[in-house]
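One structure coming up, written as structure tokens, with questions to follow.
One chain of protein is taken out of this complex; the other chains stay put.
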Amino acid sequence: MPSRFLRKSRCSVALLEVNDLFRSFGGLRAVDQVSFTVPNGMIKGIIGPNGAGKTTLFNLIAGSLVAESGTIFFDGRPVSGLPPHRIAARGIARTYQNVKIFRQMTVLENVMVGCHQRSRGGFLAGMLRLPFTVREERRVRARSLELLEMLGLPEVADQDASALAFGRQRSVELARALALEPRLILLDEPAAGLNIRETVQLAQTVRSIRDLGITVLIVEHDMSLIMDISDEIVVLDFGRKIAEGTAQQVRRDPEVIRVYLGDEDAEG
Amino acid sequence: MFSRALVVVLAAVVGLVSCAQQEEPIKVGAIFSVTGPASFLGAPAARTAQMMVDSVNAAGGIAGRQVRLLLRDSVADPQRAISFARQLIEEEEVFAIIGPSTSGESMQLKSLCNDAQTILISCAAAETIVDPVAPYVFKTPQKDSDAVRRIYETMNDLGIQRIGVTASNTGFGAAGRAQLETLAPEYGIDIAIAEVYDRAATDLTAVVTKIRAENVEAVVNWSIEPAQSIIPRNMRQIAFDVPLFQSHGFGNIQYVREAGEAAEGIIFPAGRLLVADLLPDDHPQKEVLQKYKADYETRFNEEVSTFGGHAYDALALLFNAIEVAGGDREATRDALQNTTGLVGTAGIFNLSPTDHNGLDKDAFAMLTVRDGAFVLYEQE
Amino acid sequence: MSSELIIQYILSGVTSGSVYAIVAIGFNIIYNTTGIINFAQGEFVMLGGMIAISLVPFMPLPMAVALAVVITAAVGALAQIAFIRWLKRPHVLQLIIITIGLSILLREAALHIWDEKVRSLPYFTGTVVTSVRIFGAYVSPQVFWVLGVCGAAVVLLSLFFGRTLIGQAMRACSADPLAATLCGINQKNMVTLSFVISAALGALAGCVVSPITQTHYECGTPLAIKGFTVAIVGGLGNSTGAVAAGLLLGIIEAFSISIMPMAYKDIIAISILLAVLSYRPTGLFVRREVGALKEF
Partner (left out) sequence: MSREWVPFGALAATVILIQLVTMFTNTQYYLTQLIMAALYSIVVIGLCLLMGYAGQISLGHAGFFAIGGYTAAVGTTLNLLPHRDHVLVRMAERAGLTIQTTNSWGVDILYFSPWITLLAALLLSGVISLLIGIPVLRLRGHYLAMATLGFGAIIYYILLGSRFLGEADGIYDVPGFGLPGGFTFDGARNNRVLSYYFVWALVIGLMVLMHNLVNSRPGRALRAIHGNEPAAMAMGVDTARYKLSLFVLSAVCAALGGVFMAHYNGGMGPTEAGTLKAVRYVAIVAVGGMASLWGTLGASVVLNFLSLRGYFGSLDDAVFGVVLITVMLVAPDGILRRLGMYTLRRNRDTAPDAFPVSAEKQVQRGTA
């Protein structure tokens, strides 16, 4: 498998490279000349106060929004300007801050949609149930159940996903993203709305995702969580990157303390 | 909700079954566009048919049997007309079917009724319904070609040579337009321009402007829709003062009223129903026409139109043939196609095995509009 | 083509265009308040004409028109209250289907209340054959009535939506129903009111166009399709744009008739609709940026 080999050879290079990304809404500079890289196999956190442009940055990377200027390279190839489904096909999966579950589909089916990119069957094959689609379907189902198992959801596989509790919907969304077999996963505030026990579990899950060889880019408000799990952290404020480094470095950064932690203290 | 619907359906089915348990009347099917785009034709026809059947039954029926009219509203939809025709033929085993009033539906039913050996007396104008002749298919309205001939003869008298034609995009309009184009050379008429407008047209100023630019000496409009009142209005509004000829589709006083002053002087061929009272007393049709007109107008409180007359003629022909032949269908068909001298509203019917219409161009009189009423053009 | 002929085509385009425009404005009112298209708008036009025609033998024309407008507005209110008002968060597909159903019901009701016959109101000024001469071409004075009502409607509506509190409240409902509710606006009443106004305007349109177009129970849908085309081309919600687009479409149709068979007239009009919808759904007279905020 030469392609696999090639990919491996680039492992030392950054998996995701964001250069001078810019996007505004009307007069608001939501993401303002942001650059950073995410090396392969790393958990990278993004923090910043509300409205700092974190979700916009995710939307730009995932292709839901198009940048006005700047470039994004994934695995050494440009992905800026591609539609979301093509970016997903390249191997970037995501979850949402406000969970976006497929309503009126079962949990299992939700996860199976995640396998979309990793299966082939088209309209005609689906209608005729060609043997290869039957095999494929079996494989996809088994793989999805595996993921549900991993995230502790096997018993709800046949339930309507939108009827689940919020925390479990998050897990379904995560399983769905993992089903894509991504190389990079974007997690948008995965701990929001979770209780303490679930948050602890989440930290464990994120680490095990990394252990599967998937690079993680995570936006989170829960400071202890993100400081705990991130290898590196990017700090955004009003769309600009104000700091980048390990948790230790960032925590000591005067700029960060001023605009971010200072705020937190004031609020707290 | 669902169970209530089920009850309604069951009730309908039961009702239908119980209806069928009566003694043997002659069943006559009628398929008319009582509502929908061709309701101008179908509604008066359906009323007429009901009236005729009622009066025949009150008088003791035909050949000693009562007549049952099975009326279906096709909404001018051929698929529904076909479904109803099959239903009437196979299930009700009707003796004959009258209608429909559009040529599109009639042509769809032509082979169907012929193959099923059920008499179909169409109330639509197009000549293709009886040409080629199908043994079981008849029609009562006058021939389009005869209407055209009468118009062209009048034009020859008036010395008109160059004309413009407008027609609606219905079967009636298309058939008339085709006849106008076919027969023009025979009468030395030059059609400078022919335009088709939508049956729902609301303003035709642009099209009459276009025709005016062609310097024509007369305009012929061929339609059955309300738009035929718009044409004269728009012509007068743009001061386009050439004679306007209309088709026999103009045979409804409603359209004259709609066109108001602009209708004055319109010349058109029509059966004599519209001018029944103006006919000389010795005219063979006068009595029939006056009676139908009086009956219809008293019962339905609206003016009679020639379209209802076509249904009258269809039933008159059918009843006459049944009287002659008794209850046998084959014999009735033979009697029908050998009917001669039957006085109807459209003219005097003289059918033959090769002519399943039986009207000639004398069935048409040229009419015109004076003071908001129809008058005979010859008397002008 | 002589200049006189060109003017005649333009005038005939203005005649039909003014009819389209006034129907289009009715679509805009409901759209501006609710963001939905009322597929039964054409039936309001038909109802207005029919009611006025039935009343005119018993009273003077202006009174018949006024009464027809009031009755149709009441029908609009009733329809909205019965079929739309009490729905909790209706889906757009649901609203489309309900208004389509409503249009069928109103049409069938008209068929059974009146009949299949065609009728029309008398000309407001002059008679069927009166016409006004402009540069050697002719136009019916009724056209000025239609244009006048169009103009008045545009001015009054812009004053209403721009200057009056209730008008601004109605616009707020469309822009952001939640925020409007939070500001104490009774959103449901505003939507009902928009149906009342658009039904009233539709009825008025039905009355002024009736002498030109004639009225019968089926005339609503064709008028609605043209009216909608014009509303889209002019930019939904923009009544000035609707008038401009109406006249433009009328004139395009008139000239299309001058060079090709009339049978293609409606195909051209609807193709324009499809082209505008596909490539510039904001309409021709609205800036793209404004349209970018809408969801198509």
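Observations, loosely collected:
Letters A, B and C mark the chains as written, and numbering starts fresh at 1 in each.
Just so we're on the same page, a contact is a pair of C-beta atoms (placed from the backbone, for glycine too) under 8 Å apart; a residue touches a chain by one contact, two chains touch by 3 or more.
Everything numeric here is computed off the predicted structure, so don't read it as measured data.
Interchain touches from the omitted chain, evaluated on the whole complex, reach A, B, C. Screening C:170, C:232 or C:245 against the full complex identifies C:232 as the residue touching the chain left out. Of the options A:127, A:165 or A:212, the residue whose C-beta touches the omitted chain is A:127.
Touching the missing chain, out of A:83, A:152 or A:213, is residue A:83. Counting the whole complex, the residues of chain C in touch with the unshown chain are 36-37, 83, 87, 89-94, 96-98, 100-105, 107-109, 176-179, 221, 225, 228-229, 232, 261, 263-264, 266-267, 270-271, 273-274, 277-279, 281, 295-296. The omitted chain makes contact with chain B at the following residues, 1-2, 9, 12, 34-35, 72-73, 75-80, 82-84, 86-87, 90-91, 102-105, 107-108, 110-112, 114-116, 126, 132, 134, 169-175, 196, 198. Think of the hidden chain as still there; on chain A it touches residues 62-64, 83-85, 88-89, 93-94, 96, 98, 100-106, 109-110, 112-114, 116-117, 119-123, 125-129, 133, 136-137, 140, 158-160, 176-177, 180.
In this section, only the chains that are shown with their structure count from here on.
Taken as a contact graph, with one node per protein chain and an edge wherever two chains touch, the assembly fits none of the named shapes, being neither a line, a ring, a star nor a complete graph. Among the chains in view, C has its Cα centre nearest the centre of the complete protein Cα set. Taking each chain's centre as the mean of its CA atoms, A is the chain most distant from chain B.
Inter-chain centre distance (chain A to chain C, centres taken as mean C-alpha positions): 49 Å. Distance between chain centres (mean CA atoms), chain B to chain C: 36 Å.
Per-chain CA centroids place chain A at a distance of 73 Å from chain B. Among the residues of chain C, none is in touch with two or more other chains.
Residue positions of chain B with contacts to 2 or more other chains are absent. Contact residues of chain B toward chain C in the complex are 35-37, 39-40, 43, 169, 195-198, 200, 202-203, 205-207, 209-210, 213, 226, 229-230, 233, 236-239, 254-255, 258-262. Interface residues of chain C, counted against chain B in their complex, comprise 1, 5, 8-9, 11-13, 15-16, 19, 111, 115-120, 127-131, 137-140, 209, 212-214, 216, 218-219, 222-223, 253-254, 257-258, 261-263, 265-266.
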